[in-house]
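One structure is given below, represented as structure tokens, and several questions about it will come after.
Excluded from the complex is one protein chain; the other protein chains are retained at their positions.
Residue numbering begins at 1 within each chain, and the chains themselves are lettered A and B in the order written.
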Amino acid sequence: MPVEARELTHTYNADSPFESTALDKVNFKIQDGEFIGIIGHTGSGKSTLIQHLNGLLKPTGGTVIVNGMDLADKSTNMKEVRRTIGLVFQYPEYQLFEETVEKDIAFGPKNLGLDEKKIAARVRDAMRLVDLDYAQFANKSPFELSGGQKRRVAIAGVLAMEPDILILDEPTAGLDPYGRDYILSLVENWHKLGRTILMVSHSMDDVARFADRIFVMNHGRLEMQGTPDEVFDQEERLRAMGLDVPAVTTLAGELSRRGFDLPRHIHTMDEMERALLSLLGGKEHA
Amino acid sequence: MLKDITLGQFFPGNSAVHRMDPRVKLMLMVVYIALVFLVKGFLGYAILAAFIAGTAFLSRIKPKFLLRSVKPVLFIVVMTFVLNIFFYRGEELLFQWWIIRVYKEGIRFAVFMALRLVFLLVGTSLLTLTTSPMALTDALERLLKPLNAIRFPVHEMAMMMTIALRFIPTLLEETDKIIKAQTARGADFDTGNLLQRAKAMVPLLVPLFVSAFRRADELAMAMEARCYHGGTNRTRMKQLHVTGIDYAGIAVVAVTTGLVLLERLL
Partner (left out) sequence: MEIIRVSDVYYEYENPDEPADMAVKGVSLTVQKGEWLSIIGHNGSGKSTLVKLLNGLFLPKSGAVLVDNIDTRDEQRIWDVRQKVGMIFQNPDNQMVATIVEEDVAFGLENLGVPPQEIQRRVYQALKAVGMTQYAASAPHMLSGGQKQRVAIAGVLAMKPDVILMDEPTAMLDPSGRREVMDTVQRLHEEEGMTVVLITHFMEEALRGDRVIVMEKGQTVMEGEPAQVFSQVERLKDIGLDVPPMTELAHRLRAHGIDVHGAPMNVEEMVEELCRLKQEN
């Protein structure tokens, strides 16, 4: 299910004193099975962008094409679009409302008009995908769970719609280190199972680790798009946009200046470890 | 975006009208409302119109904004006007068709009623346009202080109003977010019959209430941490002072009142 944005533009409050362009002629193409990391500081247009991809916001210029469906076209079936593209908002646990975990996860599939049997199967599948035991959690109130569990229930609610493309807006925000790693490993797993993933993140380390390609948003424009190597090699440009690079990238730059002969493109901990071991001659495994 | 919605309709400024003590403004508003009901004839309305036009000019609020306040209730104004024309029974019949009879007195009365409504709306909106909701709350708290004697919780009421004002934008933004999140899960808030629509609100209202309670809980703790313990021994940073502008305002209203009373007697 390829996703394509063509000259995508969104202006809030057009022709009023509050007019502001949140998206400015954005163009991109996403292929099946890609993992896209979206970075940019607050207010750079990331949220506006992802809300266009499943039709929550309508473009004021240009369009988005999802699997051949033109989202700027009024006659497009939005339900089908929202089934194809699942969107997990920031702090998704704040949207939980049902009496039980099972009912809450069933909300999406029910809205798709599936029959009882299919819904039940979807709920079980989704719970498995977020690593929540059905017997233990299905009949619990979502409000009794811990923060991390609530978030997994909320994400399961989106997964139960079986989207081909999953968009996550900062899925690890507000979690402790353990919770962050847990969610990220789940996301990695969904990607391996064949879903296309778009993940908005403030953590350059996470993006460097998981993304095939990175979109850098700045002032409503898609300022850069490329592999982590291509993007993080431009440290100066990122810094000018108020963004960081992974800590190891900074270290690599510093070491090169001090005469270390390091390979190019070091952006993850694993890459740095390998490079230093070969340079300093450590044992391959201790 | 919901964020841009201004609270009430306050229009920040630094005019003489803006700078008046909100307590004085509030009291003068009460006098003005009385005047609107006291006016007898067109001359009286001319006097009030002059007063409003003068105040509006001083406040530098554009007439456009002032008249906008009439818009939401325009329907009621027109209805009042039409009903009064058709149902007022006077002596001088002007026009008759089927069961409809229009009298000269009817027209006069209808015009007066419509004018009365318009003057009330424009006057009160002149107050809310030039006075922040916070200042109004503050003025109310101070003016109603004597009610403490009969155990009326004046401070608590004012604090509740303040907190409501503070959280309206936050909750509006939150509503927007939840609607979007549930829409992304296939919820439909816009179609179906009344019952279906009411049911569709559950996925919005439950999270909204849960969040409002959580916020209330956290806010209560934050207020306690900052030593809040009700209105006793509490001081205020902003002191209200009655100044020259206020005396001038009082004088203008006094003159207007005199003129209106004179018109009534003549």
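Keep this in mind: a residue touches a chain if its C-beta (ideal position, glycine included) is under 8 Å from a C-beta of that chain, and two chains touch if they have at least 3 such contacts.
In this text the structure is predicted, and so the values were computed from the model without any measurement.
Hidden chain, full complex: it touches shown chains A, B. Residue in contact with the omitted chain (choice from A:Met1, A:Ala72, A:Ala173 or A:Leu186): A:Ala173. Which of B:Arg19, B:Lys40 or B:Arg166 touches the hidden chain is settled by the complete complex: it is B:Arg166.
Against the chain not displayed here, subunit A makes contact via residues 41-42, 144, 146-148, 173-179, 202, 205, 242, 244, 246-248, 250-251, 254-255, 258, 260, 269, 272-273, 276-277, 279-286. Summarising the interface, subunit B meets the missing chain with residues 3, 7, 132-134, 162-163, 165-166, 169-170, 173, 214-215, 218-219, 221-229, 233-239.
The rule is simple: only the chains that are shown with their structure count from here on.
Subunit A and subunit B have centres, each the mean of its CA atoms, that are 45 Å apart.
Residues 1, 4, 174, 177-178, 180-188, 202-203, 206-207, 210-211 of subunit B are the ones touching subunit A in the complex.
Here subunit A touches subunit B in the complex through residues 12-13, 18, 51, 54, 56, 79, 82-83, 86-87, 89, 92, 94-97, 107-108, 110-112, 143, 157-158, 161, going by the rule given at the top.
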